[in-house]
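Every protein chain but one is kept in place in this view of the complex.
Labels run A, B and C following the written order; every chain starts at residue 1.
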Amino acid sequence: MEVQEGHGLAAIIRRHGRRPDALLPILHEIQETHGHIPADLVAPLAVALGLSRAEVHGVVSYYSHFRQAPPGRHVVRVCCAEACQAVGAEALAEHAQRRSGDLTIEPVYCLGLCAVGPAVQVDETHLHARMTPEKLDALLARLERAS
Amino acid sequence: MTTTLYVPGDAAALALGADAVAAAIDREARRRGSEVRIVRNGSRGLFWLEPLVEVATSSGRIAYGPVAAEDVPALFAAGLIDGGDHRLRLGPIERLPYLARQRRIVTHRVGIVDPGSLGDYLAHGGGRGLEHARRLRPAEIVEAVTDSGLRGRGGAAFPAGIKWRTVLDAAATPKYVVCNADEGDSGTYSDRMLMEGDPFGLIEGMAIAGLAVGATRGYLYVRSEYPHAIARLEAAVAAAAPWLREQSVDFAIEVRKGAGSYVCGEETAMLESIEGRRGQVRAKPPLPAVAGLFGRPTVINNVITLASVPAILAEGAAGCRDHGVGRSRGTLPFQLAGNIRYGGLVEVPFGLSLRQLLDDFGGGSRSGRPLRAVQVGGPLGAYLPASQFDTALDYEAFAAIGATLGHGGIVAFDDSVDMARQARYAFAFCAAESCGKCTPCRIGSVRGVEVMDRLRAGDSSQIELLRSLCDTMRHGSLCAMGSMTPNPVLSALDHFPEDFA
Amino acid sequence: MSLLPEPDFGTPAADADGASPPLTLAIDGIEVVVPAGTSLMRAAALAGVAIPKLCATDCLQAVGACRLCLVEIDGRKGTPASCTTPAEAGMRVRTQSPRLTELRRNVMELTLSDHPLDCLTCAANGACELQDMAAAVGLREVRYGLAGAHHLADPRDDSNPYFGYDPAKCIVCFRCVRACDEQQGSFALTATGRGFATRIAAGTGGSFMDSDCVSCGACVAACPTATLIEKTARATGSAERAIATTCAYCGVGCGFLVEVDGPPDTPTIVRMTPSKQGQANRGHACVKGRFAWGYATHQDRVVRPMIRARITDPWREVSWDEALRHAAGEFRRIQREHGRDAVGAIVSSRCTNEEDYLVQKLVRAAFGNNNVDTCARVCHSPTGYGLGQTLGTSAGTQTFASVDKADVIVVIGANPGEAHPVFASRLKRRVRAGARLIVIDPRAIDLVDSPHVRADVHLQPRPGTNVAVLTALAHVIVTEGLLDEAFVAERCERQSFADWHNFVARPENSPEALQAASGVPAARVRAAARLYATADNAAIYYGLGVTEHAQGSTAVMAIANLAMATGNLGREGVGVNPLRGQNNVQGSCDMGSFPHELPGYRHVSDAATRTAFERAWGVDLLPTPGLRIPNMFDAALDGSFLGLYCQGEDPAQSDPDTRHVQAALAAMECVVVQDLFLNETARFAHVFLPGSSFLEKDGTFTNAERRISRVRRVMAPLAGMADWQVTLALAEALGYPMQYRHPSDIMDEIARLTPTFAGVSYEKLDRMGSLQWPCNDAAPAGTPTMHVGGFSSRPGGKGRFMIAQYVPSDEQTTSRHPLLLTTGRVLSQYNVGAQTRRTANVRFHAEDLLEIHPHDAEQRGIADGDWVGLESRAGATALRAEVTARVQPGVVYTTFHFPESGANIVTTDSSDWATNCPEYKVTAVQVRRLARPPARAGGAP
Partner (left out) sequence: MNAAHLIRMANRIGDFFVAMPDREQAVRDVADHIARTWEPRMTRDLRAHVAAHGDADLSAIVREALVRLPP
């Protein structure tokens, strides 16, 4: 089956090959491109990899990293695991959740910054350590200004 | 003359502003016309000192830290390039007691080498293990690993040599080597530091495993929460490929990115995930060593385990075997985390007491309040009260008190902690991360949260049900996620009953 | 859950690899010996110890999810799940202890903490594994209360016409998902989300009807609760009793249990469930057999005999007696006036062996001629001829289970996913387990590329060029030294092999030379030939895409040649396997329904055979062949064939060149139609005799693997008489009474007179479940694999190679008819649709569509869904277009399930040279876009 070029899926699949075990790497690429996994890509992706639509849907829905809807302009993940809890992460997360706006705020369980918590990750690669509610407010304000 | 400066590129250092420091150094050096080369090394693991800048001088590497970007002009003014004095000057890095008191074997290149440079790796002794392994028969490599007493550092502590032997003896082909780099336990980051600070060491370990069992393909499964480690590994895998070819080592590695599932750190769930499926746990047997990835014999070891292998091959099994106590041989990079003053990586031989780590290295709590509880071994590990802080750090000693050493993560809590709340969290975490396959974990975790809510609301009759639920989960669950969630819950209940009243 | 005790051993039988010896262990002190690889749960079941379980069932691989089957093992820590723990020698296992009781009860308590407490009003009440297990573990209360998180308000999905999905009752045991994956191979279901939020979903989370679900019912059968349950069962509750029988749809011959309630003669059917003891299907089924049985009691059923003087007159209901006397009188009158040979009969491959036997006996003994033919004429007659000529036996060589041992599977001219779904599931399972697959088909059928199955090679010949492709494959095998020389030397005729070898080796038979004719790239032919010839075990499966051609018999022989040349005969995993279209195609052929053969494929000219039947039947038999179906129609138009007894067959719709067939029927003086419904042929009939469905009679069907299975009476015949009784009465009216009290008497006679059936009896069938012929003194338990050690029906036991030269079909494209039409089936409909159109299966496929390639559509201005006219030299019809790349440019495709689409109005009189099997699969046509829908598509008179 021809995959629509418009989504860039064909090129992604060509790069990975037509093997079922390429599903996660391909989903990562799709999400990097679109910010989420568009529902209309599930069927062509399934055909291209020799999987069923149900299998692809099952995988997308299983992993918390994959989104089925577009996120806000920035994604702010607040670590809620024990090491960060030990230094006030829960209060920080509750504080963050009270914010609304164009940002997606969600919990994450450990960023590997357990000696310098509470830790926050913005848009996958920007990390912030020893976070406090005040520092978080400033960070979120900065992100909102930028968008 | 060009001066080499080291500014860690490690994720923790980045989270503390290392990029800004590096940029400031570059800017200041240009302004001053100083010729400097900035190496983005891994972190030494002394996180209260990060960003920790080192400068290579004729008298060794001199450390400064913690350095903020604003400090940089003053540092230059103080003669940073020559190791000049400044309030942030820490002196020769190796002489810092925190480092000097460690026995760094598996992490000995972390923070020292340029993780982006294969040449630097080889210049620091890398490659010798593989070179030696190439001259051995597979069974001899396995024997060396067996002799070393190396046990899996991921938590289960299964002897690596026995696992390798099983894969070597399996008839089916092809075989695979899978590196479990899904370091999801809170309080642990040694895998991340090694991947970011010495990726070639891991690759060499995987290649040796491949030679030992007859595998030509390896997968490195890294959690998506570790984007910097993934980037480092992908670059290193690309750089190492021609190096392996030059040595006629037929071994190709693919880096696989997880997608936010703690259970995928369980080896069979990880295999499912690599194969492109939902990360649900497989029942064992068959063991992955017999029927693992794509149903083929598969060596699965975690990062620290595989990274320990080159030294064993290069230096001999004794280098590992001669450290430690009892059946816990070698060293373990412990990680001090949570509410701790001097949080960081501490690689020491097994046998130290927990208290030594917490006090001598950790310096007590970050908040300054008394330490009340310590969770060792991640979210499925037990909470230990101060009365158990003298327990020796070895697998058997921990098992004896119903605790687990796990991956060596140590999370400290001060006396403001509400242990019932931590017990509730253990269930909540299980509910959030359960793969959903088996009943005790899928439903029990949610019921556990509900029971804890009733209990915390004052219904003490729930304690009996709580214990019954923990018993059901512990003995009924398919994998460690469900069966070990009772560890933090029951240890909290048993050691801190006052919080449950 | 079924009502006949079908024991569930919890996990599948271990693969007996033969390498490891059986092992002995003790379960609750009971010693049991099991094959290596057996689970503790299965070992316990074999020892008679039932371990509580929910997620385990012996048709699915164990997953260890429900955690109810925990056991204790001496010397081991913990409480492992018995379903996923393999037995080991010397193990001492305890399945009962206070500790285990507590654990199981507490696990069950968690399960029930998210399950409605509505047992008494639940459709599964009394037949619910969850209910049974809750009782077994002694659960009395759920301590977690009712205030917690739950899924009890999840909305129900009743989109599927046959079953509903009620997620509120779901215990997330994954049996449905696994059944869909492992048994059916559709992968239409999945678990979504994770943790407590894990739910079972169809497709991408929408309704079942929006998913890739093919309604095989495997998930429903697998469900231990009422989460997935038949709507009929929901309406009636559990059944009282069940009757084992055999499906009356395709040639797979699935075993079913008919679950019923109410009086023995007029019961209510609660549901039909596939039987695990069904040796052809092993508990699996498809949407037709499983669900589409409602036609049997449909209001369209004609239950009173009718007659009329002229076909333009209205029907008049009469008594059985009057109808039969009228029919017999007419047949005798015609014979008096026009000669003994002016009457004949068509027997149905839908009817039982016993009924087919009776009709041919009636023709031969009462009519006194050989004018009997079967609808197998128009589907698999070339199989009978081609395999008879080469291998000596007119039947497939393997059991279905044999495919499990095949390393390379060739599917040519067959679309099992649609036409033989239960076998397709088995084939796909084997491909998923690593077998390589070669598909030879003009269309990209679903085996070419579907979830987890992809053909290694797909050869796409132009319709009508199979022989060119098969000969090219043979050329590669011969010229590249890929022959199994030892097999050929030992097992085949020397001279015929030499002749064949010389023929196929000629340059004009190379793939390169034949590429122009077939359109198949030579390199692909070579790849396929190497793959097939170098496999340890290679098996060929074929269907009507091979037989329904002018060279149908040639192609069958070419296939047999390939198998002999590569030594792929005479053991499991190999062979030549026709996939029979109808439930009893094999049987009707076996029963002597062809005009030139007596039962057991013995030519009427054979004096010894004739004598045996003459003695038994007390008549003289003709030594010359009778008329075949197309010859009957020619003779009718010629005025020399004027009376036809047509049982369970609808040639006016199913036979090619409808106009010709209708003219022939209209020219006859007495057409007697015996059927469930007033079919198209009945429009030309003078006598209508009500037929009986498979639920209304006893008998046997013989499936594509020569397997004879019992059909058992579930209800009394709606019209008072079963088909076999009607034939008896007609024979009596003709003055030739036959004495049978029960179909088993008929089988006894068949066994007495037919050497390959000598060992068959109802008693043995009841005892053994089914029997594969030959079944006689030499093979008392039947013959799963043919030709082991030799071709016993061939002179000297040697296989014969037949030269198979490609001869182009008369059906060639021209400027007037530039496209080639080929035909096939869809899963949900069956042949002319007489049954399936009278069920909710129309919701899956409501009309026949014309598949046309985008290129051809573009040229004609045709868009998807447009009405198009389809015209051949035989006739014209209209249907809607589906624009798809499944077909190649120059080829169009349609199904033939609806009379109004009239596919056979356009098919022609071209037929197989050896058997006159019509060339349905190749018709030169033109396709034009129609501005508006036709007033009545089909345009029959």
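Assorted remarks:
Simple rule for what comes next: contacts are C-beta pairs under 8 Å (C-beta built on N, C-alpha and C of every residue); 3 or more make two chains touch, one makes a residue touch a chain.
Predicted model only: the values in this text are computed from it and were never measured.
Judged over the whole assembly, touch between the missing chain and the shown ones holds for C. Only one residue in the set C:554, C:609, C:785 or C:872 touches the chain that does not appear here, and it is C:554. Residue C:624 is the one among C:624, C:792, C:814 or C:859 that touches the chain missing from this view.
Screening C:640, C:776, C:813 or C:884 against the full complex identifies C:640 as the residue touching the chain left out.
In the full complex, chain C contacts the hidden chain through residues 341, 370-371, 499, 502-503, 550-551, 553-554, 595-596, 603, 605, 624-628, 630-631, 634-635, 637-638, 640, 803, 805, 807, 810, 909, 911, 913-916.
By our rule, only the chains that are shown with their structure count from here on.
Inter-chain centre distance (chain A to chain B, centres taken as mean C-alpha positions): 23 Å.
For this pair, chain B with chain C, the centres built from the Cα atoms lie 58 Å apart. Between chain A and chain C the centroid-to-centroid distance comes to 49 Å (mean Cα coordinates, whole Å).
Shown for chain C are the residues that touch two or more other chains, namely 190-191, 193-194.
Multi-chain contact residues of chain B (touching two or more other chains): 261, 278, 280, 432-433, 435.
Looking at the complex, you find that chain A touches chain C at residues 1, 20, 39, 42-43, 46-47, 50-58, 61-62.
Contacts from chain C toward chain B in the complex involve residues 62-68, 70, 78-79, 81, 83-86, 103, 106-107, 110-111, 113-114, 143-144, 147-149, 171-172, 174, 190-191, 193-198. For chain C in complex with chain A, the touching residues are 186-194, 201-205, 211-212, 449-454.
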